[in-house]
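The complex appears here without one of its protein chains, the remainder shown in place.
Order as written gives the chain letters A and B; numbering starts at 1 within each chain.
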Amino acid sequence: MIWYIVRRLLQGIPVFFGSTFIIFSMVFLTPGNPVLRMFGDRTPAPEQIAALEAKFHLDQPFLTRYFLYLGDILQGNLGTTYAGQSVNEILARTVPTTLRLALLAVVIQLAVGVLAGLISGLRKGGLFDNVTLLVTLVIISMPVFVLAFVAQWIFGIQLGWFRPTVGAGAPWSDLLLPAIVLAGLNMAYVVRLTRASVIETSQNDFVRMAYGKGLSRGRVIPVHILRNSMIPVTTNLAADFGILIVGATVTEGIFNVPGVGNELFKAINRGDTPEIVSIVTILVIVYVLVNIAIDLLYGVLDPRIRYVK
Amino acid sequence: MTALEPLLSVEDLQVAFKTQDGFVPAVRGVSFDVYPGETIAIVGESGSGKSTTAHAIINLLPGSGRITGGKVLFEGRDLSKLSRHEMEGVRGKEIGLVPQDPMNSLNPVHRIGFQVEETIRANGLASSKREVRKRAVEVLKEAGLADADQRLRQFPHEFSGGMRQRVLIGIGLSSHPKLLIADEPTSALDVTVQKKILDHLESLTAERGTAVIFITHDLGLAAERAENLVVMHRGKIVESGPAREILQDPRHPYTQRLVAAAPSLASKRIQSAVTSGASLESAEVEGADASFDLVSVAERTADTAVADAPPVIEFREATKVFKIRTGGPRSIPFTAVDKVSFQVPRGSTMALVGESGSGKSTAAKLLLRLEDLTSGEILVEGKNVAELGKQ
Partner (left out) sequence: MSSKNPVRTAPHFVAEVDEGGVGAVDAVRVSDRKSNLWLDAWRDLRGRWMFWVSAAFILFIVFVALFPTAFTQVPPNDGCMLSVKSQEVADSLGVPIGTRISDHGPLPRHPLGFTKQGCDVFSRIVHGTGTSLSVGIIVTVLVAVMGVVIGAFAGYFGGWLDSLLMRLGDIFFAIPYILAAVVIMSMFLHERNIWVISLAIGFFSWPSTARILRSEVLRVKNLDYVMASEAIGLSKFRTMFAHVMPNSLAPVIIISTVGLAGAITAEATLSFLGVGLPNNIFMSWGNDISAAQNSLRTAPFTLIYPSIALSVTVLAFIMLGETVRDALDPKARATR
């Protein structure tokens, strides 16, 4: 088991450097002066140009630039935005909110999704199964912003069940609607994966054996069928997180949740490329870490892989 | 121990499967009895309905299967009419099951101990944690596993096939059921392991007076281990009766073909033919054991081949070592073929015999250069295989 952890961590290192390097390259390998590009359509004053050039260490060779940049990010030295606010301070303020939102979304998604998938799988072909499949299909085909607007309009404005936008301090009750939207993004896959997994597991010999040795349905379903079916769902959590990151950006923007996603959303809206690059780099790093964590969780769920390369 | 009533009485059982083309009958009117303490074997080829019959007894048919007629009377109760809850009470406690495939019949994500203990608890054998633990250890010990305590903490994939089957047998017998259904319990295992396991099973069931239903496709094995046989073909019983009688005097043409084709009976015939000089009778051949010297037979046969012709194929101390990664930084060397030497004279046929894992397939691959030698030589027509081109 230890070796599995070590191996996984070692595998994470090239991914960590590789992905941050690629983001960096996308920015600084563009033709022309990257800093000028960052200003978009604006005509910047020379001091502003110089400031950005210094921040990104443009006087250094390319590779050195990368490591200096990476160092800056990791040390939390992220500089200031156009408006002069400290990026550090912004992050410190907004990250907890986003975490709360993401947590709520994942909990809803798993609770509803796994349950629906389990029932669908056990009663394959039944009414619940068909309806669920159709409903989840419709939900995944709505891009995140469409889903967000629809939810906001129907439940926030028309029906008035929730506040259309999140108030100050982002209380949990206000986060509920955006969390449901976020949960909906990937819920369809969770349902399907669970369903397929449940169906496949149910046909396994060990399930038949479990009944054969005298266990009741009430024991076989959670302990043997569901437990084994959770393995692919867990793997999916990693991709899920990627979707959550993007979804959070849009959702927080639309619902005005004071989180990191909203910062990114606003930065994109005003074309603040340096901040976009900083936030994206951080998000990518977080994603790599989450991936590693999920792989380790997978090792807990499925003991077989601890011993195989 | 004379019982007048059968323990299990199957009367005109009919089982069908629901498919896209409608209901397909798999078992078409099967009737037989099992008395307490006796061992019967249901023999048939795949598709004959033997497994289906056995699973129908405890209502463990796959989703599309249904009992469409007949009765399954166990101690007077018709099992086919029981509710799900009642059936759960019968399974495990009154009727045990030893499944066919040990590789897939244990849940890979739970420890062995977990799976044994849940059986004990479900069948009401013990309730306190310590009691359950104690019983689990006993079960494994009775199944013939050493270090039962340690074994409980391991996962199924850490066990060999034979060990897993022992666990399953242990689980099947853990609540001392009156009847045990053993579905081809050893067909997935190697021959040498098979015998040990079956012997062990026999001693356990004899000791407790458990009735056993053996499902098998091997008539020889059936005859060896059961008192009575039931021969099934295409969903019906074609012949049934005492095992000895059926072997010596098969009356139904299908049974006759089975007797002629049974692999274990065939090998016994070979054994008896070779050692006929020692006046062994075919019926007593079952005493011959693994120490039988196949190599000497091969050598004798080889002597009669063209003695002077140069060997077409020659292995000289051929060795092949694989490096197996254990998941850590080191890898364990695994010697698949260890200094193997033999010759194959021109025009003769040589059989490489061995169990799985003995290295015979690897040896063949070495000859065809689908794998490379670690050391030693292989010569084809005098030329070293390593020097020949890919052709």
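Note that a residue touches a chain if its C-beta (ideal position, glycine included) is under 8 Å from a C-beta of that chain, and two chains touch if they have at least 3 such contacts.
The model shown is predicted, which means the values in this text are computed figures rather than measured ones.
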| item | value |
| --- | --- |
| Residue touching the undisplayed chain, where the options are B:Glu38, B:Asp183 or B:Asp218 | B:Glu38 |
| Residue of B:Ala226, B:Ala318 or B:Val344 in touch with the missing chain, whole complex considered | B:Ala226 |
| Options A:Ala54, A:Ala111, A:Val131 or A:Val146, residue touching the unrepresented chain | A:Val146 |
| Residues of chain B (touch criterion as defined above) contacting the omitted chain | 1-3, 35-39, 45, 202, 206, 223-228, 233-234, 236-246, 251-254, 257, 286, 365, 368, 370, 390-391 |
| Contact footprint on chain A, counting only the chain that is left out | 11, 14-15, 18-19, 22-23, 26-27, 30, 34, 37-38, 40-41, 124-125, 137-138, 140-146, 149-150, 152-153, 157, 196, 199-200, 242-243, 245-246, 249-250, 254, 265, 268-269, 271, 273, 276-277, 280, 283-284, 287-288, 291 |
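Operating definition for what follows: only the chains that are shown with their structure count from here on.
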| item | value |
| --- | --- |
| Inter-centroid spacing, chain B versus chain A (mean Cα positions, whole Å) | 49 |
| Residue ranges of chain A touching chain B (in the complex, touch as defined) | 3-4, 7, 202-206, 208-217, 219, 223-224, 227-228, 231, 301-304, 306-309 |
| Residues of chain B that touch chain A when the two form their complex | 58, 60, 62-63, 84-85, 88-89, 91-93, 96-97, 99-101, 104-110, 118-119, 122-123, 155, 157, 168, 171-172, 175, 325-329 |
